[in-house]
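Sharing a structure here in structure tokens format.
Of the protein chains in this complex, all but one are displayed in their positions.
Right, subunit A next:
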Amino acid sequence: MIADLATQLTWDRLIALAEEQAQALLRSAFSTTVREAGDLSAGIFDPRGRMLAQAVTGTPGHVNSMAESIRHFIAAHPIEAMRAGDHYISNDPWLTSGHLHDITVVTPAFHQGRCVALFACACHQVDIGGLGQGPDGRSIFEEGIRLPILRLARDGAFDPTLLAILRANVRRPFEVEGDIRSYCAANAASARALAAMLAQQGMADLEALGEEILTRSHRATLAAIAALPRGSWSSRLRLDGVAGRAIELACRVSIVADEVLVDFAGTSAAVPRGVNVVLPYTRAYAAFGVKTVVAPDVPNNAGSLAPIRVEAPAGSVLNAQDPAPVAARHVVGQFLPDAVFACLAQAMPQRVPAAGSSVLWTVQLRGGPEVVDAEGHQGRTSFETVFFNSGGTGARPGMDGLDGTAFPAGVKAVPIEVVEANAPIIVWRKELRPGSGGLGEFRGGHGQVVEVAALATDEPIAVLAMFERCDNPADGAAGGQAGAAGAVRLSSGATLAGKGLQTVPAGQRLVLELPGGGGWGNPAARQAGGAEADDGLD
């Protein structure tokens, strides 16, 4: 049924508001993760904590986790006690988006003296103290400073105590504080714009509009589900894991009456290293995987997400319990769409891609006196830097996979010139890796080769490795072959572990070979034109 015009126009305006909020963040943020890579999410919530609209920028792990987190903020600080000019903050992994590095800021929007909506954003910090963003932590306490849900500002004035404690606990205090102020400014600007919109239209609040948005989105998702085959399919996905222990993800997708149920029963137990995933983040990426296949065009909000139910046993690596370490949770979480696809492919082979490299190869580097190599060389200038790299995506039925492209994450690569301008390192190589895409009628996307070293040849650097698919390459689908596995080594040839803090000795380069995506269909069926598409990479 076609929506009435007023609903439609205000709905569009609400989505535009979330987009404005995200654009403001991109322009004024300090961290390279936010400003160059777009590792952020922004959304608008009703006073009951239901997500009404989100910006298309950013990464699904954030935005769908954020969708769950707002009700925790409201529980801690009831709406009635909120005032205009307030801002609330948290980075608690179990309450927000799964690791301490993501800071969520929530700002109430007022109209006619009443709180009518909440604006929230979540952004990735380069550093949050502790061991740093790597999988080495044995518990959350080693991973950095943890902020429960706190009031960051009242009546527009920031809490100086909170900011002082935060600054004292992170490696890049100006960046962290500058970012937080940017988040608040972006939220506040959108809150003002919302109030102006309501005033102009003579609307008291978003109550009726919110119901309409959620109902329509819910119905649209149900209609999409109704068109799917019924049944239940399962998959097992094996990951390299950490500290010599592989991790198995067991997934069962059931399409029943009016919902898609994703159940991870049988998945490995949580591990004593920081790759564990909190349930909201598991839900976020599993639901994202379902949504891309089932209803990609329905706007992402509480209504469209409701018919997708995700469960994982408590204590498993996909539902880790406090105080499990979680800093590098994306190295497991970003595989969940692959796990879901492997199930759905059994029901709808023509709508689902083969497995891809999937996890971002986040190169987190550290330099300075903290870093000493076996020869006794010590770093001089302290720095902490990060840049993102992507392997190949899985081949699609009818299309090759994408070379060096992020999926499912939505972040962008930081330009190498910016990486080198911000930290004393040199990236000597970053190019596609020929032959790494899995063969098939449609070929998997190619991975990349990345070589990086300290600018000073007499200084070591440390890498906080969190790489995957070194032992378990991306499977092909429908007769396609697996993509090439990843590799982590030094320029001397010595192999490094895929995970954990390790030293790159002075004068050496860190060499990363990123995995390729799986192929789709029988390689013998590849059309002659495919060779052209290979463009010298086969």
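As a working rule, a contact is a pair of C-beta atoms (placed from the backbone, for glycine too) under 8 Å apart; a residue touches a chain by one contact, two chains touch by 3 or more; residues count from 1.
What we mean here is this: contacts and distances are computed from a predicted model.
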Can you pick, from "Methylhydantoinase", "Peptide/nickel transport system permease protein", "RNA polymerase sigma factor" or "ABC transporter ATP-binding protein", the UniProt protein name of the chain not displayed?
"Methylhydantoinase"
Touch assignment to the omitted chain, from A:403, A:441, A:459 or A:475, lands on A:403
Per the whole complex, from A:159, A:259, A:311 or A:451 the residue touching the absent chain is A:451
Quick one: which of A:79, A:185, A:228 or A:261 touches the chain that's been left out?
A:185
Among A:80, A:155 or A:297, exactly one should touch the missing chain; which is it?
A:297
Could you please point out the subunit A residues that touch the chain left off the display?
1-3, 5-6, 8-13, 16, 19-20, 23-24, 26-32, 34-36, 38, 56, 60, 172, 174-175, 178, 181, 185, 189, 193, 196-197, 200-202, 216-217, 219-220, 223-224, 288, 291-293, 295-300, 351-353, 388-390, 396, 398-399, 402-407, 410-413, 415-418, 420-422, 426-432, 448, 451, 455, 535-537
